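Every protein chain but one is kept in place in this view of the complex.
This part shows chain A:
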Amino acid sequence: MSQLEVRNLGLSYGDCYVFEDLNLAIPKGKITVFIGSNGCGKSTLVRSISRLLKPQRGSVILDGADISGMKTKHLARKLSILPQGPAAPEGLTVLQLVKQGRYPYQSWLRQWSREDDAAVKKALLSTGMDSFVDRTVDSLSGGQRQRAWIAMTLAQETPVILLDEPTTYLDMAHQIEVLDLLYRLNAEEHRTIVMVLHDINLACRYADNVVAICSGKIEAQGRPEDIIEAKLIESVFSMECRIIPDPFYGTPLCIPLSKARDGAPSLLSLRNEKEKAAY
């Protein structure tokens, strides 16, 4: 079952095509992760799906309707996007930030309804930011800050949430903190989550559905266990690697091969025959 569909998408900057004819279906209530090398168009795709960019051709269908014709506030009640590296004005408190997630539900007469209040409280609770409401966003740690932004997105109460590289600039502990939060939200509230991640291993661990993008085309899509193979990673990232099952989670684990360093002698059998001959 798909809730979000991209049909024949074509988008270019000037003469340079990012996508020519891209088709994609995003399953409902699942976590979908876009992976691909820098500049492959995954951010552009996320931005097109959320209408921050207007594609020249094709359409994005949300619940059976083309998003290009939707009213801005209507779309904002169905789909939200957390862009890459958002910045809050100096001195803004967490509560003031999260409250603004209610924008699509408000008007100049209806500035703060009971529903607004409830949604903000819920968003603060589920992100664990309820004890930080009066802290300013700029005084938080990277992980807390990202959780505050996610809380704002949650307050928007949309069934679909897109996140463009939500873990960039975060250290590993904070990356896990943010991804755990999103995983839990998906499991408990069944929201459809679509995000761009750089780390293939984290993508495999958290995603139900991985979309591998290479120069504006979809190379593969499916469960990470089904599609992540050395060949795919090689063609998408132009990087030699070995894939083994994660000893703890069982999801595919990608081990990039270094050109400079040899592997441990006892594991050399993992390298293929041709390379062995070269050593």
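Assume a residue touches a chain if its C-beta (ideal position, glycine included) is under 8 Å from a C-beta of that chain, and two chains touch if they have at least 3 such contacts; residues count from 1.
Keep in mind that, in the parts below, contacts and distances are computed from a predicted model.
This figure omits one chain of the complex; the name its UniProt record holds, of "Putative phenylacetic acid degradation protein", "Iron ABC transporter permease", "PBS lyase" or "Molybdopterin synthase subunit MoaD", is "Iron ABC transporter permease". Across A:Y17, A:Y103 or A:Y183, the single residue that touches the chain missing here is A:Y103. The missing chain, though absent from the display, is touched by one residue of A:T93, A:N201 or A:S215; that residue is A:T93.
Within the whole complex, the absent chain has one touching residue among A:V18, A:I81, A:A123 or A:C254, and that is A:I81.
In the full complex, chain A contacts the hidden chain through residues 47, 50-52, 72-77, 80-83, 86-93, 95-97, 100-101, 103-104, 106, 108-114, 116-117, 121, 133-134, 136, 152-153, 156.
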